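With one protein chain removed, the remaining protein chains of the complex are shown where they sit.
As written, the chains take the letters A, B and C, and residue 1 is the first residue of each chain.
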Amino acid sequence: MSNTVNDKIKTFDTRTDAKVPVESPLAYTYRNSGAPAPGQASRAVLRERPFLGHLTLRGGAIVLDEALRAVLDMSLPAEPQSLIYDASGERSVQWISPDEWLLIVPGGEEFELENRLREALGDAHFAITNVGGGQTVLDLEGEAASELLMKSVIYDVHPGHFPVGKGVTTVFAKATVILRRPSEARWELVVRRSFADYIYRWLLDAGAEYAIGVEK
Amino acid sequence: MQRYSGFGLVKHALSHHENWQRQWRNPTPKKAYDVIIIGGGGHGLGTAYYLAKEFGIRNVAVIEKGWLGGGNTARNTTIVRSNYLWDEAAALYEHSLKLWEGLSQDINYNVMFSQRGVLNVGHTLQDMRDIQRRVNANRLNGVDSEVLDAKGVQELVPAMDCSKNARYPVMGASWQPRAGVARHDAVAWGFARAADAYGVDILQQTEVTGFKIRDGQIHGVHTNRGDIEAKTVGCVTAGNSGVMAKMAGLKMPMESHPLQALVSEPLKPVLDTVVMSNHVHGYISQSDKGDLVIGAGIDGYNGYGQRGSYPTVEHTLQAIVEMFPSFSRVRMNRQWGGIVDTCPDACPILSKTRVKGLYFNCGWGTGGFKATPGSAHVFAASLAKGEMHPIAAPFSIDRFNTGALIDEHGAAGVAH
Amino acid sequence: MNQLNRLDRGGRVDRSRELSFTFNGQSYRGYAGDTLASALLANGVDIVNRSFKYSRPRGIVAAGAEEPNAVVQLGSSEAGQVPNVRATQQALFDGLAARSTNGWPNVQRDLMGLVGKLGGGFMPPGFYYKTFMAPASMWMTYEKFIRKGAGLGRAPAERDPDTYDHVNRHCDVLVVGAGPAGLSAALAAARSGSLVILADEQEEMGGSLLDSRERLDERPADQWVADVVTELSAMDNVLLLPRTTANGYHDHNFLTLHERRTEHLGETAPEQEGRRPVRSRLHRVRAGRVVLASGAHERPLVYGNNDVPGNLLAGAVSSYIRRYGVVPGSKLVLSTSNDHAYRAALDWLESGRDVVAIADARAEPSGELVEQARAQGIRIIPGAAVIEARGQNRVSGARVARINIDDFRVEDEGELLECDTIASSGGYSPVIHLASHTGARPTWRDDILGFVPSLVAGVQAAGGVQGIYSTPEVLVDGWTAGAEAARAGGFEALEADLPSVEMRRDGEAVALYQVPHQKATLRAPKQFVDLQNDVTAAGIEVATREGFESIEHVKRYTAMGFGTDQGKLGNINGMAIAARCLGRAIPEVGTTVFRPNYTPVTFGAIVGRHCRELFDPKRYTAMHQWHVEHGAEFEDVGQWKRPWYFPRRVQGRQESMHEAVARECRAVREKVGILDASTLGKIDIQGPDAREFLGRVYTNKWAKLAPGRVRYGLMCKDDGMVFDDGTTSCLAENHFLMTTSTGGAATVLEWLELWHQTEWPELEVYFNSVTDHWATLTVTGPEARKLMSEVTDIDLDRDSFKFMDWREGKVADVPARVFRISFTGELAYEINVQANYALHVWETLFAHGEKYELTPYGTETMHVLRAEKGFIIAGQDTDGSVTPEDLGMYWAIGYDKPFSWIGKRALTRPDTARADRKQLVGLKPRDPGVILEEGAQIVFEPEHAIPMPMKGHVTSSYYSPTLDSGFALAVVKGGHHRMGETVYLPMVDGQVHEAEIVSPVFVDPKGERQNV
Partner (left out) sequence: MFYIYCPYCGEHREEEEFHPKGEAHIARPSDPESCSDEEWGDYLFFRTNPRGIHHEMWIHAVGCRKFFNITRNTASYEILETYRMGEQPSITDDSREPLDVAQARTENTPADNLEGARA
């Protein structure tokens, strides 16, 4: 394990290859609240995509853009609320704030990616923080997905206002979510681990009208 | 002054109510008074009343830019209690509560002070620590106060969910039996009528447009009805104190915020006491008319608009329905906002200023109504003697420079 | 009983669907499409309630939201009770059960009515301010009776079985009201392609067109309505919301629309496909533009006994006949000030019943409708009005006399006309409520005798709300408003496309509010202004005589407009009467401010889904499952559920909290315990100026903290008061990990951002929350090292991994950072692992921990152990009025740091520098068996009379199994210099405890145990 890039910053690979049990943020919730299987009548379907690599990038847009191009062959979305996926659709980078982006990659890639980005960034003023253990991604699909979101988030999710390729941080009931639209049919909610149970149960409650189902 | 009584009512009924007198005159402003009170709300009218009654100073004008009792006196949720944490605050509010207890008879106007008790409910261990601390302090300050457990709360408030199932179960409460509610408008009208009877001039529709200050001494005010002179001026303009201070060249440690409240439709009696919760953040009582009277904390932004943010109303009703699940099917009739001048320590300012003869009584935040007679009484004493009354003295504006704040925040997030 | 007032044909009810319902226990029948009010009228029910103050019998007056009397209790089951339902807005459903809200023993024969009749004279406005004062001790008894008599319906006693929800919506154009103006506006906006929401409070859209006599494009008006609704409902960019009331108009075009989804189907939401749908839904709408097409309410005339059942609004009479096929009586007298009300007489006549006469206040009525009435042979009495109704429980006659409006007097004796129904109309009041929610003041217009709204940015008004009443003009006005609203949103508006309507020639209306009577107002029969609150013209006159001169005073003194109808019928009349009494014009008396809601809204709908389990998030740590399985009791800390203690079953009995905590404490002091500390806030700090930044926001020094080391820090606000504390570890030269209290996590992060963004943007540093990323497991106790050595590859040697060091390595095969910090005073390892692995690590520790008797402990034990060491909890031992100096933590105050850190300057203010401030000390009760109450007050002179000077209070107090005694932390005035002195704690039960002031460190004062 080569955790330290230099003596200024300490990086740390929080993952292990050892065969140890790992629990998603919704593990307790599934046991406690159950997970109705999707059926014919389901107009909304929920699916957790746990254990992805989540990195918070902080810094100036120009240097981060260069580094990202060099390391991941992706450009940094400079426009507010924008969200970019790579060709595989497995990696995304999202504008969060004028000096903050969220990078989500397949689980296990994040540590090496962080180190490579740090190398590419050199002496620039930036920060990269691994937040993967603290967040999870919920996919929401189905014809009633946007209606369900209207019952949950205050942000305008009308397709005219929320096209594919947009992502925002906003209020979800009494919690905060990052809401993204990777494709016409699919919404993603990036939620904090400790709020995942609340958000899940809210969606099940509000989605009962649409016979919401959970894919596990 | 016509004396009000049940017999009087019968007499007037027989004459078809044609002989009721004006409750207060509509006088023309004199050129000069001994004392000018700016602000015809409960505190201002009360100050004039006590100046006349207790200190023999009757050449007094109360200047009101709108209609008397039209500010926060008309817009509050009427809770009266004195179970404040700190000695200074407890002394002030307890002084007030004692005056409330004889007020209707004193001013011969039924202000309907109803001692149905106030519960401050606790939902966490820290809530209960704070409650115990406050109750212990109250008792040593001579304020009636006790700690109840959840069972005790349930007995007093059958409609409340005191079960373990609640998101934040009720752990107990502080209980002040002498606390209660009053009829807010009647306080202003009653003080106005009683002060008027002593010869106090209540000048409605009269707006102060400036202060006459020479050599650091107040000499009177400019108004839209001409200049009026006085060597002693008390400014009691809740919701507008910052503007008045600015007019006098003073700055205040104060911000004005909207404070919202709402009422349900009238219902048959279902709630006998006042219930307040800091933790789930809402309070509720039932008026004599049957309305559930509901409120919460102030809105976060500065505002003089007599309205606040809708989410505040939502959060307040969520708290009420969490505590009283059976009220879910009751309907909300009306909501409104008042303007409260808040100080950083949630305590008022009763103070001299650097202008000699100019006094301010302001910054009551959400606590003004309950303090009405007490504030008026000690402020009158201070104006009469030229020295702050001992109960008022700790509330000097200087405390914001010395650091001697009286921080009631810790004890009452919802400080009504 | 058959529906004696039901016409054989006409109306929009479905006569093929008969519904049964009960009112006051009596069974009746009605039809689908009825409201409860129309069904009651159809069945000839006159008395629907008793009035609030005088207990007078009351009947239905109106046909919509303005109804003041027909307010009933709905519900056949306890949980399904709905208080205060307006019968005019409640659709009839099969099995509906309703009752009057007042009246004893029943609404027909009410004993309180006798009291009202005899005592009415003793109840002028404000009578309660003038009596019930003697003796003072009796007030609460008087009040009990006052309260019993007040109130309308009752709240259910059971939990609401229904659910509610919210929908957040955004649109280009929100149209409020689907009458002619609203439909026209919606059509214009929708055809332009803008996103449109059209909301209407009634059961079906169409508004006044549903009972209009007019023809649109040569067809009945409702056919045009049907066409428009069909077109709009087919459009993707339009949302139609019938049964939806716009109740509140808030800042920046935010409106709340309350959609009643099942209230027309049952008292509780009936099951559909095995699920109970939401009873009602609140749409929270942010609109680009708002078109207010809320129409107008008819004003009744104020005359003697105008409250006797059988007195109705003229427009309501037309509505009942034309919409519901119900004629609410046999013989009609109409009293009007305008042409429009003539519809009522024509509709009545066409129903085959008698119109006795029309009393028209105008000297020479002349409009088209007047001519039609004349042509039909209806008797018109010009220059006259009904001055008094006759009858007890139902109108039996009307006294009609010639009146002189200008002089406010009656010109002749008049005549008594036999009738059972009096319809009246004093003109129309635009529905300005919503517009005035925004704070905009309405303006009086003499030409229409009403207030029209002043408008804030982003809103248009159309039709009746603007005082435009003629249908063709209303349609055009609606279209113009809709097109303009769409254009404002960037859409291209289309040419108007509207049906042709014949323009009706109306005569000019006359201003009439209170009708004069032969007797002076104070002596005349009661002339009601606000029916719900029993406010009369005489009451208003008395109020003005007593000096209540502003309309706000009059309202408050008489209670006018404070009912559930918010004075929709009465306010303008009341204002006019006050103006007359004061000799002023109406606009000089002012208008009152209308507040949300337009009509009352169910609490549940405003609460939505934010109740019960979803009232507030419950935040769980990664080990929550384990805690639940191991019987933890939980404490609410902020939104987190933290294990409070872990009671065991011992000999078939559950341990008490005291027993469990004592056991857990002993385990930590003697063996090893484990705490889930994941809820602590954690902030990752990176950047070359991180160290400088820490030095500015913490009170102590950070310049020399080496990588691998950890330090405790205190944070103050700039007033010098402590607000949070925690440890911060130096991960590398430019990299730190800060911890905060559980409750302080979000506050501290925002605090750091505040200073960085506003004051020191030049400092190169970034802050990121990693609270949820890391789970934190604290292993502490003498056996901690042995246990740790079994599960980690980190060198635990005491000389290489010292107290206040941190190291990285693996714990239970999982990458971990381990911190040797201690909140218990024992040897301790705080393990941070990525949260997804935490349960595994926790369980592995238990797998190895059995031989060391590894004991899970909760927050209560944590508190005892930290208090024994004198460690504070911010927010418990501090309350926003405590400085670092007050805490005696001089070792954590960097007086000589170059930067004047946050909080430093305030410490030298006169009051903050006082020597006798309240200071943190320990308290040792004289009686070791006493556990002082937290919050107990401390005095020096226990014999002092009340009020007793208080010198401090107990902030933390516990039983210490280690000391086998109670002990406490407290703040005491000048406490640091009072060591060894005795203080007293007078308790509620009269006991006075004694305690000695001691050091706050009770266990291991030299700190040897944590250093082992």
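Just so we're on the same page, a residue touches a chain if its C-beta (ideal position, glycine included) is under 8 Å from a C-beta of that chain, and two chains touch if they have at least 3 such contacts.
Predicted, not measured: the structure shown is a model, and the values here were computed from it.
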Chains in view touching the one left out: A, B, C
Sole residue of B:Gly6, B:Gly102 or B:Gly300 that reaches the chain not shown, by the stated touch rule: B:Gly300
Touching residue (missing chain; options C:Thr591, C:Thr699 or C:Thr771): C:Thr591
Option from C:Asp307, C:Asp565, C:Glu655 or C:Asp719 whose C-beta touches the chain left out: C:Asp719
Per the touch definition above, residue among A:Ser42, A:Thr169 or A:Ser194 touching the missing chain: A:Thr169
Touch list for chain C against the chain that is not drawn: 250-254, 286, 439, 441, 444, 457, 550-552, 587-593, 718-719, 750, 753-754, 757-759, 761, 900, 904-906, 909-910
Positions on chain A contacted by the hidden chain, ascending: 80-81, 96-98, 100, 154-155, 168-171, 176
Contact footprint on chain B, counting only the chain that is left out: 65-67, 70-71, 205, 207, 209-210, 224, 239-240, 242-243, 246-247, 251-256, 300-307, 309-311, 339, 341, 343-344, 400-403
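The rule is simple: only the chains that are shown with their structure count from here on.
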Inter-chain centre distance, chain B versus chain C - centres from mean C-alpha coordinates, in Å: 22
Rounded Å distance between chain A and chain B, as computed from the means of their C-alpha atoms: 50
Residue ranges of chain B touching chain C (in the complex, touch as defined): 4-6, 8-10, 12-14, 16-18, 20-26, 66-67, 69-70, 74, 87, 90-91, 102, 104-105, 108-116, 123-126, 129-137, 139-142, 146-147, 159, 167-168, 183, 185-186, 189-190, 204, 264-270, 280, 286, 288-290, 305-307, 309-310, 313-314, 317-318, 320-322, 325-336, 399, 401-405, 407, 409-410
List of chain C residues in touch with chain A within their complex: 165-170, 195, 275, 277-278, 284, 286, 609-610, 613-614, 616-622, 624-625, 640, 684, 686-688, 707, 731-735, 764, 766, 768-775, 808, 810, 812-815, 817, 833-840
Contact footprint of chain B on chain C as seen in their complex: 81-84, 121-122, 124, 127-134, 136, 139-140, 143, 146-148, 150-160, 162, 248, 250-251, 254, 256, 284, 437, 439, 522-523, 538, 542, 545-550, 552-553, 556-557, 559, 562, 564, 566, 593, 595-597, 600-604, 606-608, 610-613, 615-616, 618, 635-637, 719-720, 875-876, 879-881, 906, 909-912, 933-937, 939, 946-950, 953, 955, 986-988
